[in-house]
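Each remark here refers to the structure printed beneath this line.
The complex appears here without one of its protein chains, the remainder shown in place.
First chain written, first letter: the chains are A, B and C, and each begins at residue 1.
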């Protein structure tokens, strides 16, 4: 029987309404209903490709910051998931949208991309691995929650939805398992490296990351104009 | 006779038009003519206070990244200039504008503040001290150039300009010397840790930092609405 | 009335007998009785000079890793204590022992110096500021305890002891206050960033650092042969 998660739900509760503004952002609702303008999705795709490079760097940093072989191996799997799978899927997926890898790699990073990625890396470099994982959680776990919530929503439409593949990737078992593993790791680390006194600082990191994720959606949405 | 600087002018030349968009930003022109709405300046002041905390962290990082006592001591002086002088002046100055330190410390960081500060810290943590100093140069040296350029401009007005103190602080000898020292340090480090092959990467860092500085002015300007 | 320290005494208790082997090392006992061969002290002085450079780097790292202005300022004071005072005293002191600064700076670091300094810096870079301060505590606080314990020992001799100045520097109010401040900072940080679950890892860091400090004395002692 899986153990009930503790830290992640507390971080979510403490970061409302920032959390809700992120996981129910208009970008996400329009993506689920299929009404999102293509220009918005395309902008998101390019910036998400640039984001993933720093996401892989963050998990490299986690390897360096590990105290035991087990946690090194989990970080290593996330580097591999990013560099071997996600970036590859992104490149395939983007090609279907008329975007070559070279074209994406040459685009400048949007301020929202810089703000979120460098905030996470700075929390991780200046703090310990728990600070880093808490800063990454709105992304890893948030995407799983967003996809699951939208899958259960009456307004969501899969047929003829150009973004169906995106929704199915994140509702898929593989991604949901990865998110569950991240939630469990937060509890394990909070026990081993945390304590109640650390909660306010971690909650501040989590809420700031959620706001920066919402800005990232907003940056996509603003491509329509 | 002072040695003619080499690296800094090359970085400026390579980053045009980003550099010009930063040092001649409308925020700066309006500040020099005294026409900048007070709300814009007040927003800038608060965010610049939050910025300085990370600026001091960056020079702490530079101490850690030093290879010799001399460069440790220069970084130490910049930590002191920030924590003992600049933050203090800021607090005094802001009090004159009706902003207490507690009020400033409680304001959330603007996305533009997060983007610039964390970009600099990440370049510094992932790279070496030269990467860090190049990322910091648009700020340290840029402010000295901005103030000097505005001081020589016919549209600049000192009498009855509410921002006169700001202009005089950065045209002052103390600040101009500090900027000259930073320019000289770039050459010293480029000789000792660089080489021509590194120039494109350093120029990329410098241009990105200049763009993020322009976004910082823009964030101030948008407070008027 | 000062608050009774909690974390530091627990770390000491958990690291016995490593702690005792460090603070009552034969080098220290011979130094206090004045019987330490000069060659041993001279070797220690040179290596301690090389050590202090990395000690200052560690406090620069602490500035970077700070979460609030107050803790940045304490780290800044320790950088200044090292670069402006301790290294200066060392240079003066060593000159009295016939060692110029240039001569010291050119000596290779002993393996024991590398092991201790880089262990501390790595704990600090990979962990958070609490990990860093715990790794530094055997040095900062340990020296204050060593000097105080020796001052109260019947075998200690101040008259005609060539190492009297060393003993008096560390029993002096200034140094004892600095050590007390470090002990208080450990409790403050353990409350804010720690929790019981972190104790075993911190105790492991502390004991390892104490062993590396004992190796440092031993390296000095072995100069006699």
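Just so we're on the same page, a residue touches a chain if its C-beta (ideal position, glycine included) is under 8 Å from a C-beta of that chain, and two chains touch if they have at least 3 such contacts.
Worth saying up front: this structure is predicted, and the values here are computed from it rather than measured.
Contacts of the undisplayed chain with the visible chains, over the whole complex, involve A, B, C.
Within the whole complex, the absent chain has one touching residue among A:14, A:39, A:63 or A:184, and that is A:63. Although one chain is hidden here, its contacts on chain B can still be listed: residues 64-65, 67, 126-128, 131, 190-198, 201.
In the full complex, chain C touches the omitted chain through residues 57, 109, 111-112, 114-115, 118-119, 121-122, 125-126, 208, 212, 215. For chain A, the list of residues touching the undisplayed chain reads 53, 56-64, 66, 69, 72-73, 75-76, 79-80, 83, 87, 121.
Simple rule for what comes next: only the chains that are shown with their structure count from here on.
Because contacts link each chain to all the remaining chains, their graph is best described as complete.
Taking the mean of all protein Cα atoms as the centre, the chain whose own Cα mean lies nearest is B.
Rounded to whole angstrom, the centroid-to-centroid distance between chain A and chain C, based on C-alpha atoms, equals 43 Å. Under the contact definition stated at the top, the residues of chain B that touch 2 or more other chains are 57, 121.
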